[in-house]
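As you look at this complex, bear in mind that one protein chain is not there, while each of the others sits in place.
Order of writing sets the chain letters: A, B and C. Residues in each chain are counted from 1.
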Amino acid sequence: MNEFLQIKLLGIFSLGMNLGWALLMIPLLPLLGFLSLGLFGKKYLKQSAGIFATLLLAASAFLSLHIAYGYFFKYGKLEGAYQKIIPIQFTWLQFSPGLSIDLGILLDPISVMMLVVVTFISLMVHIYSLAYMKGEERYPTYYSFLGLFTFSMLGLVMASNIFQLYIFWELVGVSSFLLIGYYYDRPSAVAACKKAFIITRFADLGFLIGILILSFYGGTLDFNSLIEKLTSTNSTEFKTIASASFVGISALTWALVLVFIGGAGKSALFPLHVWLPDAMEGPTPVSALIHAATMVVAGVFLVARLFPVFSMSEVALKVVSIIGIISALFAAVIACTQTDIKRVLAYSTMSQIGFMMFSLGVSGQAGESGLGFTAAMFHLFTHALFKALLFLGAGSVIHFIHSNEMKDMGGLRKYLPITHITFLIACLAISGMPPFAGFFSKEEILLAAYHHNATIYWIALATSGLTSFYMFRLYFSIFWNKEYIAHGEVHGEGGFVMMMPLILLSLGAAAAGFIPFGHFVTADGNLLESAFHLQFSIAPVALGLLGIFTAMWMYKKQNNRPDTIAHSMNSFYKLAYHKFYLDELYLFVTKKILFNLIGKPAAWFDKNVVNGLVNATGNSTVFISEKMKGFQSGKVQQYAIYFLAGVIGLAVLFIYIWK
Amino acid sequence: MNLTLLILLPLLTAVVILLMRSSVQVKWSALIGASAQFILALILFFTFRKERALGNASQMLFEIQYKWFPSWHISFHLGVDGISVAMILLTAFVVIAGVLVSWNVEKMTKEFYLLLILLSLGAYGFFISLDLFILFFFLEIAVIPKYLLIGIWGSGKKEYAANKLALMLMGGSALVLVGLLGLYFGGNENTFDLLLLSKMKIPIMVQKICFPLLFVGFGVFTALFPFHTWVPDGHSSAPTAGSMFLAGISMKLGGYGCLRVATYLMPEGAREYANIIIVLSTIAILYGAFATMMQKDLKYINAYSSVSHCGFVLLGIGMLTKTAIAGAVMQMVSHGLMTALFFAVIGMIYERTHTREVNEMGGLIKVMPFITTVLFIVGLCSLGLPGLSGFVAEMTVFMGSWQNPDPFHRVATIAACMSIVVTAVYILRAIGQTAMGPINDRYLSLQDAKWNEKLAAIILIAGIIAIGIAPFWLNDLVTPAAEVIMQKVAGK
Amino acid sequence: MLNDFLLLMKSELVLAFILFLLLILKVGKEIRNERLLALIQILLLGNFIFGFFFIESGSLFGGMFATNGLIAFQKSIIGLGIYLISLLFSDWLKKSEHLPEFFILLLSAVLGMFFLISSGNLLMFYLSLELATIPVAAMANFDLDKKISSEASMKMILSSALSSGVLLFGISLIYGVTGTMSFDQIAALLDGSSLQILAFVFLFTAFAFKLSIVPFHLWTADVYEGAPIAVTSFLSVISKGTIAFILLTILYKVFAPMYALWYNMVMLLSVITMVVGNLFALRQQNIKRFLAFSSIAQVGFILLGISSYSNEGTSSVVYFVLIYVFSNLAAFGVAGAISQAAGKERIEDYKGLYQTNPFISWVLALSLFSLAGIPPTAGFFGKLFLITAGASKGNYFFIAVAALNMIISLYYYLRIVRAVFMDKNDQPIAKINLDPSTKLGMIICTAGIILIGLLSWVYDYITTLSI
Partner (left out) sequence: MMEPGLNHVLFVSTALFFIGIFGFLTRRNLITMLMSIELVLNSVNINFIAFNKYVWPHKLDGLFFSIFIIAIAAAEAAVAIAIIINLYRSHQSIDVENTEDLKF
């Protein structure tokens, strides 16, 4: 009766049997890690937990590389276009004929690319944590959570069914919740993890409703058939969803915008970004993995996954690009003012994701116009590398001086040479300096924007300038600026285990740009030659350099220029420093409106009105019976009177009235 | 298999308990009885699946019919379909867990376990009876044990709570009684037999009168919006096992009745009042959730959240689509397991900290990792995390509700969806304040769960996860039965 | 002829025989109470068992006396009742120095009741009614030295005299309009003229008085409270049951032509009775008074059953009375045992009773649940069948009121359960060691409460009789 274990074998054959199982192993290995560590970690794997988890993840990383190689170079292509292959799929929950949640694996360029990114970064973080988290009391728990996260993230990127994606989406959210709250005894951490979960949950509400609409009109939850049905302009599904409209906007647009809200929540886009900076309460490697490289780009991935459908609705795409560009600029501005290094990085992440989003927004579906899509994916890829690198570097800095505040830092280049170099590389990469990875991806994004929409292009340009400024502000004030006065004994850098990931990542950040990305990941699967114009890249690079030199001028040596400038733009600086008071706004909404205006009245109503009515009925009964007791006066003659009254009453009633 | 076993076994257990001398013997015999029930339920489940797999498509399986009060056309008619089997499984899970968690009840142990077993007897009988008279009989059997459980072993303002519960539930069953009599005399032949009634055409007028009576009557049991006030007080003053049974089993009696009796037998009535049901249940969902946000006492939190969650059951029924009804049943099962587990955990915490005020606790992860882990699991289940049962049930309800294309249903569905956010808010508040944060020094010496508590928790978690990661078995169990009901409602 | 006479009147004759035996024993030399009581119990048991043999149906004295299977069964219910009374209150009876008189009065009242049930003629009816009433009034005064006891009996005799006066006036009117006393002839001659209605109202009020239907009930509580518990139980169970039986005959046979009229009257009074009875019962402190009002409320349900005017009505009423005998006598038995042992009759004295006396607590609880109509006790079935019978007329307002009253009644029954099981009490009633026969009586009652409902053949047997 149920279709469990009725795995579609054709897919597996198309890959060759062993590859099919390899594919299954990729997510299952981290899951195994999660379960075994979660159940037995405390007892049996107290010390070896890290090694164990790392080995598992290394295996799955290797497998995913294997798969990627196989997909891109062996059997992925069919007459020049990369195919969407579904090697494994089974029905998980059947709602109604045609409408069911299927769990499966969908292989296409972006999912394969994400596979590699996720497993690789996760592996790096695992290794890094071996040293960074050493001696933590809940060491096994930490690794089991990492395993859970990796599993869910992999499930997310390989999802073949929109509801499957939603499922793993939630799981990713909860594992991020658990990891942010890892230091459970810090109230700030607890607050942060709650905030992160609730805000993303709120966004997921939009996602869920979007899914409901799509499923209703599309009549399916399966990505391929959904896309197929909703992109062919003459299919009945498309006609109905495009014609059905609510307050003048077509159901399609509603659905897509709602889905995008979900994505915006996860990807910390304006105005749902407020959780991301607080999420930095988590251990730094976690921030590197979840809140820089992988989870936060899930939103981008979602839009990319549904991109064909998005491209059917102008409005939806516009929303995407506008939100994207706003977040990019907004975050960049705030980043310039923050003093907590992790927060700066967080805002820069938000800004970079903004880049990816608007680049998706300005992209078209097929051929040349699809440049934006490729660019976004490319940037996602490179950003993952250098942002992870930045965070891990920041991690080793924090590990060294036990503080996140810039003012405690400075002149660390002597003490942390490797960190210094790698961090520099990452900064160059993110601020788009050739020949580092960021340069190429950002070029493509700007190019796509330029072709499509001038305003977005100019804003983006300015933003990239700002990017390089705040990144180097960070760099200089950590490694140069004032001399570092070592108090107490100075232990060196974390050692090889912590340095190896940095080095590997920095290699990636340096070299990844030369990958001809357009050959692999494109909107329509066909190969896309990214035409590369030297004269075009002058402006961004120049702006980048400008940013870097300003930062150097302000922060290389200790001086009062920053303060004077801050004073010169006093009010605006304050505004930016306080993140434009968005947190306060949210606080107001939740505390004042949700709790005081809805929650309290509801509780009051229940306590007094509903419950009161029940009690009132009881009391009134008792009251009446108290009032009635006079009849039973104890006087036998009164009894007789009532008796005769009864007789006469009955007689009169039934003789004259009620015949 | 013979369904009377499901009634005889608890009866036997009760007798054995009566004969036992020491409290230890009582506990063990109760545990053995409960485990026997558990095994029996599993056997029932698998034999049922086998029958269906063999293609036995008759609506009710394992039917038996004995003569009982023939002059009133009453007969002791038993039989199960997928929905009943699901509910029986749920009952078995909760019963064994309840017996386990109340292992250290020292006051009047014998009476305590006797009442627990009687409660389970009532529940089983209710779920397998195909004759409305015995259905009502078992429905009322289950009321008084609750009253005594709360009144004798309860805490807080227990007399008040017990009275309120007994009276409101009796009021509900009084309405049910009137409705049943309406059915009895309304049809073209006087009978209480469910299947016969489902065959005959009940006049619209009768349906219009009797449907609300029956629905509200059963609704009182499952916390239909304005009649839910027994839930918070009852649950919060009941002993742990008491609240587990109350929320896990007896609130489900109502939902089952609403579905099996009211909706199935009176489709026109159902269609007539569907919108009112939807409105009420949507109110219950949101209002319960918001009321929960304001609670400080863990038991109150779970009680109000039960109001909210049972709203989904009624919403699913009110939506009148196959998927939604299946979802409603799944939600019953899921909520039963989940809330029982939640109360079990609260009980464990209370036994150790001697408080249920969330803001007097904190950082309990440090001293009781197992219990807090269970708390996390159950909390996440109640806020609908995939991989746990809550998600499956709620999503099915949403999917089913969304199949009604008109704006009214859409708005109701979206409103219901909103509750997932509010749920997240209050659950995280509760968990955050109990398990996380800095620990209070006076809790540093507390012990983690003992074997019986662990066992109970594991059993329930097993149920939750079994539904959560492999919902298709429950779906296959429930959907055909829901289909039958829907066909009747759709008038085919 | 003589054969008939012996067979048809066998229960009356047996009763009369016992009566005379007691009289002779009384005039003879003193016998110790224990032995006398044991003898009486055996005799009553014999009487009860004998009630099931040689069941004939027929009539004597030109239709003045009629009997059939149902009537025989009703008589054996009464026989069972008095047997249980003799068991349950044996403690009290042993102590009293007028044991034979008590049973002589009781049995003569019962004799009257037997004739009352079998009466087929208004004259017979009146005579047996008085015979069933006057001795009870004397019995109510049995605690000669208690002030309230004599007050109670005074109230009873005076008000019953008044009611019989009214009854007689009604009968005289009926005689005036029909010129006959025999039931079947009257039934043929009724045409619903105003005078007949007036006569019927007068007649009915007498029943209303005996059944303590509101507003003719006011004597009930006082008498129940004042009288010794044994007498109270007799009043509330046996005489009520009897009157219910004869009311069935009168309404269904004699006044059948006036059905439309008396249906409304019965419905009206039933609603009032339930509501008022429950509302008064809510705030009673004395257990006897409490049971008095609860029994008034129960009568409301009996009327509900009667109103159906069908075989279901008859059988459900008889069935309910049978169950009522068990449940109410159990409750009274417990109350009697407690007041005998500890001299306490107030409900708050019952607090913490379960700690010291689990057995009688369970008996009390079961009887109360049965009175409240909660499964699996027989009361559930009894009440449900009454309601179902009443509902057959499709009067849902009526049914809804009844259902509502079930809730109120549950509240006050639970009050006692709560006092017994839940409430703390620093000096609860001490452990009572029950007289074995009392215990036997309670066990019989409990068995009845549990089994009569679940064994459906009991009810089926009654239905077969009541056609």
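We adopt the following convention: contacts are C-beta pairs under 8 Å (C-beta built on N, C-alpha and C of every residue); 3 or more make two chains touch, one makes a residue touch a chain.
Note that the coordinates shown come from a computational prediction; the quantities given were computed from them, not determined experimentally.
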Shown chains that the omitted chain touches within the full complex: A, C
From C:A132, C:A152 or C:L353, residue that would touch the chain that is not displayed: C:A152
Residue of C:M9, C:L43, C:L88 or C:I134 touching the missing chain in the full complex: C:I134
Touch criterion as defined above, residue of C:I171, C:L235, C:L279 or C:L465 at the omitted chain: C:I171
Those residues of subunit C which, in the complete complex, touch the missing chain: 122-123, 126-127, 130, 134, 137-138, 141, 144-148, 150-155, 157-158, 161-162, 164-166, 168-169, 171-173, 175-176, 179-181, 221-222, 225-226
For subunit A, the residues touching the chain missing from this view: 629, 632-637, 640-641, 644
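The rule is short, and it goes like this: only the chains that are shown with their structure count from here on.
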Central subunit by CA centre of mass proxy: B
Subunit A and subunit B: spacing of chain centres that average the CA atoms, whole Å: 36
Two or more partner chains touched - positions in subunit C: 411
For subunit A, residues that touch 2 or more chains besides their own: 618
Subunit C to subunit B touching residues, read off their complex: 312, 315, 369, 374-376, 380-381, 384-385, 387-388, 391-392, 394, 396, 399-400, 403-404, 406-407, 410-411, 414, 417-418, 421-423, 456, 459-460, 463
Subunit C-touching residues of subunit B, taken from the complex the two chains share: 67-72, 74, 133, 137-138, 140-141, 143-144, 147-148, 151-152, 158-159, 162-163, 166-167, 170-171, 174-175, 177-178, 181-182, 184-185, 209
Residues of subunit A defined as touching subunit B within the complex: 1-4, 42, 91-96, 99, 101, 163, 166-168, 170-171, 174, 181, 184-185, 187, 190, 193-194, 197-198, 201-202, 204-205, 208-209, 212, 215-216, 590, 594-595, 598-600, 602-603, 605-606, 610-611, 614, 618
